[in-house]
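With one protein chain held back, the other chains of the complex are shown just where they sit.
Up next is chain A:
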Amino acid sequence: MTLLEVRGLGKHFSGLHAVDDVDLDVAAGRITAIIGPNGAGKSTLFNLLAGFYRPTSGSVRFKDRDITGMSPHRTVAHGIARTFQTTNLFEDATVLDNVLSGRIVRSHSTVFDAVLRTPRHRKEERHNLDKAMAALEFTGIAEYRDEIASSVPQEVQKRVSIALALATEPELLLLDEPAAGLTEEETVGFAQLIRNIVADGVTVGLVEHRMSMVMSLADHILVLDHGKEIASGTPETVRTDPQVIEAYLGADHQDQEGAG
């Protein structure tokens, strides 16, 4: 089943075609990776899907509903969550409070419920706490719950941002370079976490630079260069695509492990 259907999607920034006529089908329950050199338009594509940018052309359908140009607070409510390329957390708040914030979109009690402490409010707060703790345990960071987010190690912070996204109960989770800056060993842990997320029933969209991670995780890969699709398919087909190899060799990245 296709969870997300992207057709002819484009985003222009005053003349620059950051994303240009992109088609993409994200299959439910799978990992779809988006790769490409720096500046290829990967983050911009995620921003378009999550409603952070309005597309200048094309359409996005999610669960058979047109969500083109829908604002983020509504896309999240519909079940799309995302993390940012540079880890973004409520830095002064505890890890638990961070993840609890992910429950806002699933909460219905009003300020009057809070002031009057209605049973609905108490029940909801209890439920939110359970869900947040479940997300912390799922991502393996429950022991950090009472630490201030900015004071925990970088790897934990990255896990917090994933737990925060999971707390919104997404059906599609968009991870923008979740393993950037991590050691080889930590990356292995993240790959496992992503597998667990999918096993838990969440569809994953993944932007990642580390080819080893992408090749071992992805079911489907979309390769972008200068905003355009240059290849797509299974890891095997993409790996051997001459255009992909050229784009990567031409881009001359140091953090590149090579596409072959």
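In the analysis below, a contact is a pair of C-beta atoms (placed from the backbone, for glycine too) under 8 Å apart; a residue touches a chain by one contact, two chains touch by 3 or more; residues count from 1.
Here is the rule we go by: contacts and distances are computed from a predicted model.
One chain of the assembly is not displayed; among "Branched-chain amino acid transport system permease protein", "Cysteine desulfurase", "NADH-quinone oxidoreductase subunit B" or "Carbon-monoxide dehydrogenase medium subunit", its UniProt protein name is "Branched-chain amino acid transport system permease protein". Set against the missing chain, the residues A:142, A:198 or A:215 yield one that touches it, A:142.
The chain not shown here is touched by just one of A:128, A:157 or A:203, and that residue is A:128.
Of the listed residues A:92, A:184 or A:236, the one in contact with the hidden chain in the full complex is A:92. From the options A:3, A:22, A:50 or A:206, the residue with contact to the unseen chain in the full assembly is A:50. For chain A, the list of residues touching the undisplayed chain reads 50, 52, 71-73, 76-77, 81-82, 84, 88-94, 96-97, 100-105, 107, 109-111, 113-115, 117, 121-122, 124-126, 128-130, 133, 142-143, 145-146, 164-165, 167-168.
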